[in-house]
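For this depiction, one protein chain was excluded, whereas all remaining protein chains were kept in their positions.
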Amino acid sequence: MSTRSTTERIGEWFSGSLPSPTRGVRKLLSLVGFVAVWWLFYQFGVLNFEHFVSPWTTIVEFAGALAGQPLTEGGNTIYLHAAYSAVRVAVGVGIAAILAIPLGLVVGTSQRWESLVYPAFEALRPIPPIAWLPIAIIVLPAVAIGSVSIPLSALFVVFIGAFFPIYTNTIEGARNVESEYRRAAESLGASRTNVFRHIVLPATLPAIVTGLSLGVGLGWITVVAAELVTGGPGIGYIIIQASRLLNNQAVVIGMIGVGALGYASSALVVALGRWLTPWSET
Amino acid sequence: MEYVRRVEQSVSLLALLAIWAVGTMIVATDLSLPTPPQVATAFVEAATGSYFWGEVVRSTFRVYLSYVIAAVVAIPLGLLIGRSEIAEDLLFPSLEVLRPIPPIAWFPALTIILFNQENIVRFIIFLAAFFPILLNTIEGVQGIEAEYSQAASSLGASSSQSLRHVVLPGALPSIYTGLVNAMGLAWVSLVAAELLSSTGLGYYLWNAFVSNAYPDVIVAILVIGVLGYVSSALVRWLGARQLPWLQSETV
Partner (left out) sequence: MSEHDTNDERTDADERSTDRTDRPDSAGDEEVRSWTESSGTGTVNIQDLTKVYGTDGDELVAVDEMDLHIEAEEFVTVLGPSGCGKSTVMECVAGYLDPTEGEVLVNGEPVDGPDPSRGVVFQENRLFPWKTINENVRFGPQMRDSVDEGRIETLFDQMGLEGFEESYPHELSGGMQQRAELARLLANDPDIMLMDEPFSGLDAMTKELMQEKLLDVWEDDDRTVVFITHDVEEAILLADRVVVMTARPGQVKDVIDVDLDRPRDTNVVTSDRFNELQRRASESIHDEAERAMEQAEGRA
């Protein structure tokens, strides 16, 4: 819910639909101030920042990384790491959506299914996704495609991370479909299947999109955590690997990279939401 | 009807247990996955020692401390940003630069800045809880219809009175949503951060895994799940208690 509207607001800022000149200047000031504080901390060694990196070298190095420089010596480019993480998130969230949406719709609309399914999943839900990692490593072997070995454990953790937000939001959405719409459709001659297709499904879509948005956010959190532990390639892996190599510059570039990817994917979900719900008023 | 429902709900939970038991004891025996009896034994063993409880207390305390600090910082900040366009313009863009970075991705960078592992874990949990509370507070404030504020000021309320009697209670449901989400995310990040450190339940979990004490892994998972569940229930309970009281005060 919050992710969506905030991202939209940001989108409006950058597209220039909102700001008057002064507002634009103030926002620019905010970003300049951010970099300035960083630089001052670095320059004067506040909070050990002198051991950190300067904003200027970060900009230069980030541009270099974007130009295709390997992030660590003899290592891979940022694009390869980003691609690995992005695929994990996309596949993990995709599978989560395919399972969570139908399940959520069934649980949200049928009392019997709710009684049978909901308690079991509620018992599993509070377990943080990362905590599943050891089990995933034991149970799921790495799959080798050609010379590349893909550990399924990281994928599984992403799947768990994305599954529950999508599942709970779908249930919530399906439960809250106002009964008058159902009644109106029934009085117009809609069968049960038609009520589901024409009423329940579209009425639940905004909640599903909210769930997807939260799911993608958690997908990035969990993919980074999983890669920190299970290895790479991947953007989470490069952050910890660079730190082991005492390459602070690469650590920061990895952080910026994962932030940018997270930001881009939530923008993508917003766009998907707009496309799926053209009737929404915002 | 109610009776049938209770039976079905019990079936649901028992089925979960049955799947676990059958899966580990009959189907996939070669994976050496911990069975329910093994886990029960491991739990009794762990629960009788003080080390395990020490880690439980440590992790719980970390979550609650960081969570409270996050709420204390994020709610006033959110009220300010939601109320004042100038504050929004000056603060929000910077915060938005930091927000998309997953809290756990801060870990290596924080080892340079904070050194102390305890503080690193606390800070990561703080980050995890901070942004959901902040965003929901801002959204709650901005979602209040301008008419309410106008009505309050035309009834003679000062700006601070309007904040106390209109803005805060009006934003409270949204703040509450943020607080609930934040508690869940705090536990997610706690586990991730502790995996990389050397104390707490997350470490306990990972240490058990690398030393092949699989039943202890499950014990840790279940305990973390219960703690997370109880923490969220606590936030919901407090919210349910506080919301009507604060709302009725404004009427």
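Letters A and B mark the chains in the order given here, with residues in each chain numbered from 1 onward.
Here is the rule we use: contacts are C-beta pairs under 8 Å (C-beta built on N, C-alpha and C of every residue); 3 or more make two chains touch, one makes a residue touch a chain.
Just so it is clear, the structure is predicted and the values come from calculations on it, not from any experiment.
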Option from A:Asn48, A:Gln111 or A:Ser191 whose C-beta touches the chain left out: A:Ser191
From A:Trp38, A:Tyr181 or A:Phe196, residue that would touch the chain that is not displayed: A:Tyr181
Where the unshown chain meets chain A, residue by residue: 180-181, 183-191, 194, 198-199, 202-203, 205, 277-279, 281
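Everything that follows uses one rule, which is that only the chains that are shown with their structure count from here on.
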Chain A and chain B, separation of their C-alpha mean positions in angstrom: 17
Residues of chain A that touch chain B when the two form their complex: 1-3, 5-6, 10, 13, 23, 26-27, 29-31, 33-34, 47-49, 51-52, 111-112, 115-120, 123-124, 126-135, 137-139, 161, 218, 220-222, 224-225, 228-229, 236, 239-240, 242-243, 248, 251-252, 254-256, 258-260, 262-263, 266
Interfacial residue positions of chain B with respect to chain A in the complex: 4-5, 8-9, 11-13, 15-16, 28, 31-33, 85-86, 89-94, 96-98, 100-109, 111-115, 132, 135-136, 138-139, 177-178, 184-185, 187-192, 195-196, 202, 205-206, 208-209, 214, 217-218, 220-222, 224-226, 228-229, 232
